[in-house]
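As you look at this complex, bear in mind that one protein chain is not there, while each of the others sits in place.
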Amino acid sequence: MKSELLKKEQDKARAVFPEKVVRYIEECSAKKNPDSHLISVLHKVQDHFGFLAREHMDAVSVLMQIPSTKVTGVASFYHFFNFTPRGKHRISLCMGTACFVKGAGLVMNKLKDLLGIDVGQTTTDALFSIDVARCVGACALAPVMIVDEKVYAGVKPEQVAKILAEYGFDPKKAKA
Amino acid sequence: MTTEKKVTLWIDGVKVTVPEKSTVLQAARSINIDVPSLCYHPDLSVLGACRVCLVEVEGQRNPVASCSYPVAEGMKVKTSSTLLRRLRRDVVELILDNHPMDCQTCVRNGTCELQKLAYDLGVRERLFQGERKHFEEDKSSPVHRTPDKCILCGRCVRVCGEVQGVHNLGVQNRGFHNVVAPAHECNMIDSVCIHCGQCVNVCPTAAFTEQDATESVFEALSNPDLHVVVHTAPAIRATVGEGFGFRPGTPVTGKLVTALRRAGFHKVFDTNFGADLTIIEESAEFISRVQKKERLPLITSCSPGWVNFMERFYPELIPLTSTCKSPMSMLSTLLKTYYAQQMGIDPKNIFVVAVMPCTAKKFEASRPAHMAPWGKPYTDAVLTTRELIWMLKCLGVDFHNVEDGMFDSPLGVSSGAADIFGATGGVMEAALRTAYEKITGKELETLEFEEVRGVEGVKETSVEINGLTINIGVANGLQNAKNILDRVVSGEKEYHIIEIMACPGGCVAGGGQPYPPDGMHVLDPELARLRARALYSIDGSKSLRKSHENPAIELLYENFLGAPNSHLCHELLHTHYEPKYPRGVK
Partner (left out) sequence: MEQLLELRRKAENRLQKEKLSSKMRITVGSATCENAAGANEVFKRVEELIRQHNVKDVSLSRVGCTGRCDMEPVMTVFAKDAEPVKYIAMNPDKAGKFFESHILKGVPVQALLMPHKKKEVGAFSEEKLWAGSRLADRFSPVFDDVDFFGKQMRVTLRNCGVIDPESLDEYLVVRGYQAAVKVLTEMKPQDVVNSITKSGLRGRGGGGFPTGVKWNFASVQKSEEKYIICNADEGDPGAFMDRSTIEGDPHTIIEGMIIGGFAIGAKQGYVYIRAEYPLAIKRLEIAIEAARKAGFLGKNIFGTDWDFDIEIRLGAGAFVCGEETALIRSIEGERGMPRPRPPYPAVRGLWGKPTVINNVETFANIPVVILDGPEWFASIGTDKSKGTKVFALAGKVCNTGLVEVPMGTTLREVVYGVGGGIRDGKKFKAVQTGGPAGGCLPDSCLDTPVDYESLTAAGSMMGSGGMIVIDEDSCMVDMARFFLDFTQDESCGKCTPCREGTKRMLEILQRIVEGKGVEGDIEKLLRLGDTIKRTSLCGLGQASPNPVISTIKHFRAEYEAHIREKRCPAGVCTHLLTYTIIPEKCIGCGACKRKCPVNCISGKPKEVHVIDASRCIRCGQCFSACKFDAVKRK
């Protein structure tokens, strides 16, 4: 039996999400072992918002009736989830072994240098964010840099600025 | 008789036969081979994380964690070898290398399990020192969190979830960045924490500690303008001795009183008085509800951890919970009203210290409903048993050798029914003694209600009073309490009165009680039993054993309060509850 108080709170939580996410959560809750769908639900939420905000995770906790410490514990365990809005253009640099052997580390340094941010961060103008990919499985193209959907193969440090410029990067604004 | 399957194995050449579901560690300890351990806790689930309890099992490539390794027939185990000593030492050093080096100034100096292990295992130099993790301290609530000192043994996480059902603490992040914290790594005060302090109890280091109140008490004691009074909870007399080397379960009421006088308190009262008063008020509330057949069951409200839990996890039970303040708050309120009036002291100049087995009492004292009209709390400072022990040591009180003393009158007079408040089922027994006689007008033949005694998590029984069957539920430990509460919410079972104590075993095992001596552990049912036995023995040895026969209480009603549940009573002795956010998930 759900108490009235809980119902009210769940109604409030529902309002945090678009209809399709709510429906997905409710479908999962109706299945066997509902708690086991927590990660899938978080995927769904992040798919929609691009990141997991505190209110998103709290709403998941209320709707799925999973303690919120578990929701945040699970979310913060997996590297796939992020908690701040990503940049308009998401740069993902592969740091798999093949890419590393072929100099991805130098490309990463250049990238951080130019944008003045670290991995997992977003530039102040919200244009770019950097993520590390563990291996995108395109080892023959190493080092691989992905901006949004586009794959850049065999990237050299000196090409980075030019690639970024395609997305509106202004070297003058860059950190000296 | 159940015949459990047993297996025989050899540990360090010693043959041992144990139940087949045992672990190697249990088997070793059963023959007094003390394999060192850290994250392991006998009353919590097995984690196998710290890797201190390593042993060698013949046929296994690597040493195994004995806490999680199941025994097997014919198994051969070695608990000590050059290799094991080195590995255990290295593992403990690795923990130590990521831990502040401030043992001397740490509140757990001397009671820290890590400190002891480092010594026992021979970590005499640091080979691998490097970067240490750093997180903000959280002193927002009565339970302080110092993640830098956390060694990630996960005991607090397990006690919070498995025993208390609160699920406030969890491991956040990954790997080297792991930290035990509430959701979003928010402050404890903004979390679903109920301040029960069980995390403080199980923590091997000082990652969880109680908010320090000793400084304010010392200050008050040295302030000549203040009249400083102290009152001590029922459970303190059964445990405070442990801090001075007495065996658990030794009642030390008299020494406690004298020690407090030596410490400089002007008056030493007994929270028991508040307990007797609670029984009068609560029985009146209960009898009235039974007669009107409304808002049943009545659920007790003495345990502040439970009250916090109720407001966050079971707000639907607010109407059923007794509006009585806890014994501490009743007595503190009377000290600044009745007592002040009697003594002709300005209540603003009275400083009330309560010694409690509990961290949640610190929170209770700060609740807005427990503030005097002039904006100060009725209870100025709450000391845990641990804090009191340290204060007495600091003051050089020779606890062992002080003579017995008597509580001050009139707020120091109490019945045996009040003493047993400190044990699970005690409040219920005390209430039954009074309610029975009030309803029937007859005298009880046997005062002991054995069915509600004992440290079991859930106890249920029924009592016939005047032809009416009263269904009773008693629970300690909040995960256990859910058992009863869920049936109340669903209407599955009809109860008339329920006693809930947040801490497993009741106040004798509260979140502010002394760290157990060698050979015993927190949550040890045996420890709770011993401590409770001390309280029952005090009760048994008293001639005054029913709250309603307490002459000081009778006088109080006559001179001050009027009748039980009177308007003044409601104003001073009762409180109210409201749903709290964030809400907990049951």
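Labels A and B are assigned to the chains in the order they are written; within every chain, residues are numbered from 1.
Here, a contact is a pair of C-beta atoms (placed from the backbone, for glycine too) under 8 Å apart; a residue touches a chain by one contact, two chains touch by 3 or more.
The model shown is predicted, which means the values in this text are computed figures rather than measured ones.
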Chain not shown: contacting residue from B:Gly13, B:Gly130 or B:Gly491: B:Gly130
Omitted-chain contact residue, chosen from B:Gly175, B:Pro368, B:Gly396 or B:Gly467: B:Gly175
Contact with the hidden chain (one of A:Leu6, A:Val22 or A:Cys139): A:Cys139
Chain B residues touching the omitted chain (full complex): 46-52, 54, 62-65, 68-70, 83, 86-87, 90-91, 94-95, 97-98, 127-128, 130-131, 152, 171, 173-178
Hidden partner interface residues of chain A, rising order: 33, 35-40, 42-43, 66, 70, 73-74, 77-81, 95-98, 100-102, 105, 133-142, 144, 151, 153, 158
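Basically, only the chains that are shown with their structure count from here on.
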Chain A and chain B: spacing of chain centres that average the CA atoms, whole Å: 43
Partner chain A, residues of chain B touching it in the complex: 161, 167-174, 181-185, 191-192, 315-316, 489-491, 579, 582-586
Residue numbers on chain A that touch chain B, as the complex places them: 1, 3-6, 9, 54, 57-58, 61-62, 65-73, 76-79
